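A single protein chain has been omitted; all remaining protein chains appear in their positions.
And now, subunit A:
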Amino acid sequence: MFSPDFSPVTVIGGGIAGTTSAIALARHGFPVTLIDEQPAAGGQIFRAPSPYARKTVPPNHEFSGGDALRQKLAASPVNVRFSTRVWGLSPALTLDLIGPDGIDQLPPSTVVVANGATERFLPFQGWTTPRITGLAGASILMRDGGTLPGQTVVVAGSGPLLFSVAHQVLELGGKVAAIVDAGHRSDWLRLGAMLSLDPARLTQATSWMLRLRKAGIPIHHRAHISTAQETETGLLLTVSDMDHPERRHVYAAEATACGYGLKPTTLITRTAGVQHRHDPIGGYLEPVTDVAGRTSHPDLYVTGDAAGIRGMAVARLRGLITAHAIAQDRGGISAQTYETLTRAPLRQLRRLEAVSRRMLPLMNAGSAIPAHLQDETIVCRCERVKAVTLRSAIEAGAEDLNQLKAWTRCGMGPCQGRMCEDSARGLLTAACGNTPEEAGSFTARMPFFPLPLTAVTGTFAYSDIPLPKAAPL
């Protein structure tokens, strides 16, 4: 009845979703290649800690969970390519890679995109001064480097990472001067009421909150950092109430970690041309997928947070379900077997997703900030573009992000708009009243990150260059 198609599958991203998917695909009999930019599997949450961090950071769930995942991967027949990044791809899904041996290309295969999330950052006056980092960056520094961003830290932004990062600062012996949250306190209480559906999250949240309360850390809800000033010893941070800007607090700290939730990483899926949609609750663009990660491209699947931010536990389930779906789509298993294999994971997924969706508005609580940026605030750090420059381009008729980019250079720099896209879009939609869909996204361009020119050229002689025929006289 079946003529299974066991042609190769490539999984991009060795986090929990990608690794789980790769192992399950190999078990179904597919030749699987797993690509990740880090030297080991684990992604952001289960990242392999440095030997120093193993000594300084107290044993935790992320270390043990990551180690277990890496062991399972090592015991599987999955072909791994670590320290390797995808810098481009074709619609037929040829992947352009750069790794320890330079540039390479993978022929078309079925591709599972599991490249996770990107932190959303929203600017404030003075944010480009040193000692200011993202929440995710601070977490990596502490969890996997065993190093504090500063002895005293103001933790700011929105979403659950606020409390995770504050907890990690205390864990390493640092001091949290304040937690500044753009979200409403009542939204957190509503989320708390749902946590009984997700006992693991409930336990973690309770222990964090108890510890933070014991340390007597001030928490400001519906507030944001409005300015940062560099001082001799660190930073002077002004915290403003979002609904009553005249209500202010000033904190001195050695560093601040600030981030406004997560968004799916979409460079690869956008380049592949799959259909995307704007999720109004998450405030981000996500690829349109079914529950198993199928997209509008028949050979491209998206799994884990890359398909919409749902967190670690959902990512693992999604990775598994995607692998089973590919097995079914390729005739490796019957629809009935698929149903049997996915019944329990799908049930679990639905329960956990209900909680995850509650987190989205908390992560997106800063969405009104870009509309009120001060004129002199830098929006695009790579190209030093200020809010006032964007506003005057919008006034001249730039009504979508790409026109804004062309006329101001905002988003043209090395980070390809990862840092400024959300604030530029927020500013644009507020100024001309168009929707996020109309404002669009910066066109994704290859390479996805700067490539050494010599990696492209390699060793060559002049006669190796296939010069096209001369232009007309």
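One rule holds in what follows: a residue touches a chain if its C-beta (ideal position, glycine included) is under 8 Å from a C-beta of that chain, and two chains touch if they have at least 3 such contacts; residues count from 1.
By definition in this document, contacts and distances are computed from a predicted model.
Chemist: Just by its UniProt name, which of "Cobalamin-dependent protein", "Sarcosine oxidase subunit beta", "Arginine ABC transporter permease protein ArtM" or "ATP synthase subunit a" is the chain not shown in this complex?
Modeler: In UniProt, the chain that is not shown appears as "Sarcosine oxidase subunit beta".
Chemist: Can you say which of A:7, A:60, A:105 or A:233 touches the chain missing from this structure?
Modeler: Result: among the candidates, A:105 touches the missing chain.
Chemist: Who touches the missing chain here, A:189, A:335 or A:465?
Modeler: A:465
Chemist: Considering the whole complex, which of A:51, A:216 or A:397 touches the chain not shown?
Modeler: Once the missing chain is taken into account, the touching residue is A:397.
Chemist: In the full complex, which residues of subunit A touch the absent chain?
Modeler: These residues of subunit A touch the chain that is not shown: 88, 90-91, 96, 105, 273, 393, 396-400, 402-403, 406-409, 412-414, 416, 445-447, 450-454, 456-458, 460, 462, 464-473.
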